[in-house]
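One structure follows; several queries about it will come next.
Here the complex is missing a single protein chain, while all its other protein chains stay put.
Note that the chains are named A and B in the order they appear, and that numbering of residues resets to 1 at the start of each chain.
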Amino acid sequence: MKQAINHVVVPTRARGLYEVTHQILDWVSDQDIRTGLLTVWCRHTSASLLVQENASPDVRTDLEDFFRRLVPDGGQVRYRHDDEGPDDMPAHIRAALTQTQLSIPVENARPVLGTWQGIYLYEHRTSPHRRELVLHLIGTPA
Amino acid sequence: MKQAINHVVVPTRARGLYEVTHQILDWVSDQDIRTGLLTVWCRHTSASLLVQENASPDVRTDLEDFFRRLVPDGGQVRYRHDDEGPDDMPAHIRAALTQTQLSIPVENARPVLGTWQGIYLYEHRTSPHRRELVLHLIGTPA
Partner (left out) sequence: MKQAINHVVVPTRARGLYEVTHQILDWVSDQDIRTGLLTVWCRHTSASLLVQENASPDVRTDLEDFFRRLVPDGGQVRYRHDDEGPDDMPAHIRAALTQTQLSIPVENARPVLGTWQGIYLYEHRTSPHRRELVLHLIGTPA
């Protein structure tokens, strides 16, 4: 049984979904672990992880529309916590409603994502950020 | 340290919760691993996983009522992505709000679910589907 850990920086430009599937698959396939468990951890409370369809960009637009309606930015709703602007508290709420972590079984050196599944970092702040993911892999070479 | 992987197909008839607790517990108890970690991965973006009370069917009905109000089907709300019908995009949003993956510690060859906890596959589409879960178990025989 072996382990590998990697820190990945994802630069974001604005609120929205950033696909990290290929970066993650590439790193997993470079390790000498064919069967195991991959864990992705997002080190933030105003950005999060999401597994979504990677075929249609419309899915991402509709998803963002939904979250904007569900968690209105400050001004439309009054938040106590608004130190960093009207998108500060909504970012924390959106992160609470999505995922900070994913663990995916690995077979043949590849996480068992379904045909349409992509892994996304969801930036919830409106300004650019440098986001950090930690990847952990445990398993065996065979 | 050992590992085991299994692919499980769950046929669904319509939108709703399908309990998979017993299938999962049975598979875990059949492996030669008493102490470890079980991971369940759902290979879809329009179906997901949910841990819920397995005593009262009313809980499942109320939960479905809640999600139907929170994420209205197309027609009531306009979605860009509606290739597969009015339940297509709502299914992706419901999946984003629930879980694609669960990891549960295993003691005495049994995932440590609480007394009232059941594991459900949540079908978010209105038509029947064949859904696939991947189970991964890592641990030791003692």
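We adopt the following convention: a contact is a pair of C-beta atoms (placed from the backbone, for glycine too) under 8 Å apart; a residue touches a chain by one contact, two chains touch by 3 or more.
The structure presented is a predicted model; accordingly, all values stated were derived computationally and were not measured.
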Interface with the unshown chain - residue positions in subunit A: 1, 3, 5, 37, 39, 41-45, 70-71, 79-81, 83, 89, 92-93, 95-97, 99-101, 103, 132, 134-136, 138
Write the list of subunit B residues that the hidden chain touches. 1, 35-37, 50-53, 56, 58-59, 61-63, 66, 70, 97-99, 102-105, 107, 112-117, 138-140
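Note that only the chains that are shown with their structure count from here on.
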Expressed in whole Å, how far the mean CA point of subunit A lies from that of subunit B is 20
